[in-house]
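Here the complex is missing a single protein chain, while all its other protein chains stay put.
Let's look at chain A:
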Amino acid sequence: MAETVVQPSRSRDLDKLLLRPGNIIGNNFDPGQELRDDLAEYVKVLVVGAGGLGCELLKDLALSGFKKLEVIDMDTIEVTNLNRQFLFRFEDVGKPKAEVAAKRVMERISGVNIKPHYCRIEEKDIDFYSDFSIIVLGLDSIEARSYINAVACSFLEYDSDDKPRDETMKPLVDGGTEGFKGHARVIMPGVTPCFECTIWLFPPQVKFPLCTLAETPRTAAHCIEYAHLIKWDEVHSGKTFDPDDPEHMKWIYNEAVKRAELFGIPGVTYSLTQGVVKNIIPAIASTNAIVSAACALEALKITTGCSKTLSNYLTYNGAEGLHTKVTEFVRDKDCLVCGPGVLIELETSVTLQKFIDLLEKHPDLLLSKASVTHQGSSLYMQAPPVLEEMTRSNLNLPLFDLMGKTSRGTIHVTGTTSKNDTKTSVLRKLRVFFKGVDGVTDMDMAGGA
């Protein structure tokens, strides 16, 4: 049988999916070499987190045809990462995760470029995030997910019928694991629910009441939290507890043991002490591999259309048998984050300073220390000091003027808000309307366009 001579190719397997026409496919699937080459050349992917999921994601994406990757993570490598974060070795302990992960993947897969960012996600301005075709999240914190979700949703624009504009949609793929369980989800802002629409999926952690710790301890965890939350402050006035300092942890453990003995409570161990104090979530390689692979596959399908996509939430549970389930959650129509934005009506005379004060009192926002951006340029920045100084003079100018004297516009603000007694960084999209200037400016805009 005569076979067509096939040129040996690195993408031998992937080509079958990207070069051949298919029957069960996504929108805009246009198979061919051009699709494969465009994927490599033009599609930029950001991986948020270079931990258990992040390491897997970088490998999976790099072997799924993506060649332009960036990764952001503020952490350094610890010994306890080595049972699953396969890009790290013992001698890497202490080095930044993003940098080592990027280097290892590039060493093994030629033609792949991975740019590491060793910093907090809030340190990057919004423009940084707008540069990517798709953002893939491998995080273990609700706050960080919530922040990136808000960033991605902030790019979304709505047309005059309040329909989301496709070209402003920044897809997110999010994964998470705990022990033998995990989830992968696809967020198409404006179409499928965003992280905030279904925030109830992540209920806040229940804390022990302080009176239980102080008066009626019953479990080992109560004794540990007593030492951690009450006794530490009593003894070390002013010195903050550092969970990463082994001496501090040892002290907590010893105090917990004393208390447990006093009350006849069994079960305080050093390992449990660490677990309770640091709120350690058990993690293994296999679950991370499963969830990351599902996320990478979705990223490939979303960007190329080579198959249908997950709609929109996959859960995996491998503890008792094997259960995978797809749930199609629906958007919260009134979501502050992925909706058209909080509507704020202002007089044209309102200064930027007054506007910032107003955000602090706005019942839907309660946003303090706001930095304000309009169409990519900073109107006021709280930090760093250099930028604060540069933008300070804007505070006394009317916002109307700063926004180019148009009757309406979208403003992005970042700042902090208090939720459950803890301060979190938030980003919000606001739709600002100015009273009494409608019509005139619309005409101006039409003329200027």
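Here is the rule we go by: contacts are C-beta pairs under 8 Å (C-beta built on N, C-alpha and C of every residue); 3 or more make two chains touch, one makes a residue touch a chain; residues count from 1.
We take it that contacts and distances are computed from a predicted model.
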Unshown chain, UniProt name, "Glycylpeptide N-tetradecanoyltransferase", "CMP/dCMP-type deaminase domain-containing protein", "Multifunctional methyltransferase subunit TRM112-like protein" or "NEDD8-activating enzyme E1 regulatory subunit"?
-> "NEDD8-activating enzyme E1 regulatory subunit"
Touching the absent chain in the whole complex: find that residue among A:32, A:282 or A:404.
-> A:282
Absent-chain contact - pick from A:23, A:205 or A:237 | A:23
Going by the touch rule given at the top, which residues of chain A touch the chain that is not shown?
-> 1, 3-4, 6, 8-14, 16-17, 20-24, 56, 59-60, 63-64, 79-80, 82-84, 86, 89-90, 107-110, 179-180, 184, 212, 216-219, 222, 263-265, 271, 274-275, 280-290, 292-294, 296-297, 300, 307-311, 314, 317-322, 324, 326
